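Scroll down for the structure; my scribbles are underneath it.
Removed: one protein chain of the complex. Kept in place: all other protein chains.
Presenting chain A:
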Amino acid sequence: MNEVPHKWLIVSGVSRGLGLALARDLLAQGYGVAGCSTTFGEDLQALKDVHGGKFVWQAVDMADTAAIEAFVGSAVAAFDGQRLWGVVNNAGMSVEGILSTLPVSDIERVLRVNLTGAICLARSALRRMMKTRKPGRIINISSITGLRGYTGLSAYAASKAGLDGFSRALSREVGRIGITVNSVAPGYMKTALSEGLDDRQLDQIVRRTPLGRLCELADIVHLVRFLLSEDAGFITGQTLVVDGGLTS
């Protein structure tokens, strides 16, 4: 149906929310998908039932860098002979609280999962991708909180701002072989990660958004789909903000 036969992707954090929506869409586009998350539920089983060997899954805690490397190795074996086209670093967690009272263990955990884990996943994939010396894609899902900040999300914002810097630097390293690296920064979505925002805060965000609504999963999925396409081959090192104009 498409331009993507024999290409496969790694997507982290596929059990719910954006990651699940991305896995569904990319499988529908014809990509193979190697997904990881800490939990496996009915939604993922449904993807396996529909797509068979085009969808493989493994339990991975993104704080465990050895598990990340093992996951990539297993995925490469599962998609033997097919081309690893890229990575979507979506897995993430949030911790909230005023910094002065935020437990250090929470700070370390959010940085390890959101930043160190994402960097290590990209590293493991790149080690396989660069040997082919062919183009590819790395997409890091960051957040507008990394650009503008939000009270109570300082450690989370730091992890996401770190991802944006990572995208910019890595894009310079691997651009010569046609691998693009970009960040996608969603606005506020109604997902598990925004559970810390109450209705009053969400209403306030909507009022301040020129396009008058919260960000939806489809807004991000469509952009990621484009960035993964051959047509997006000249876009790299960018943070693409999808927030209905909230931060404009």
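The definition used in the following text is that a residue touches a chain if its C-beta (ideal position, glycine included) is under 8 Å from a C-beta of that chain, and two chains touch if they have at least 3 such contacts; residues count from 1.
The rule is simple: contacts and distances are computed from a predicted model.
Leaving aside the chains you can see, what is the UniProt protein name of the one that's missing? Options: "Chemotaxis protein CheA", "3-phenylpropionate/trans-cinnamate dioxygenase ferredoxin subunit", "Multisubunit sodium/proton antiporter MrpD subunit" or "Carrier domain-containing protein".
Cross-referencing UniProt, the chain left out corresponds to "Carrier domain-containing protein".
So which of A:Val174, A:Leu227 or A:Leu240 would be touching the chain we can't see?
Reading the full complex, the residue touching the unseen chain is A:Val174.
May I ask which residue of A:His6, A:Arg127 or A:Arg208 touches the chain that does not appear here?
From the options A:His6, A:Arg127 or A:Arg208, the contact with the absent chain belongs to A:Arg127.
Residue by residue, what part of chain A touches the chain that was omitted?
Touching the chain left out of view, chain A contributes residues 127, 130-131, 133, 173-174, 176-177.
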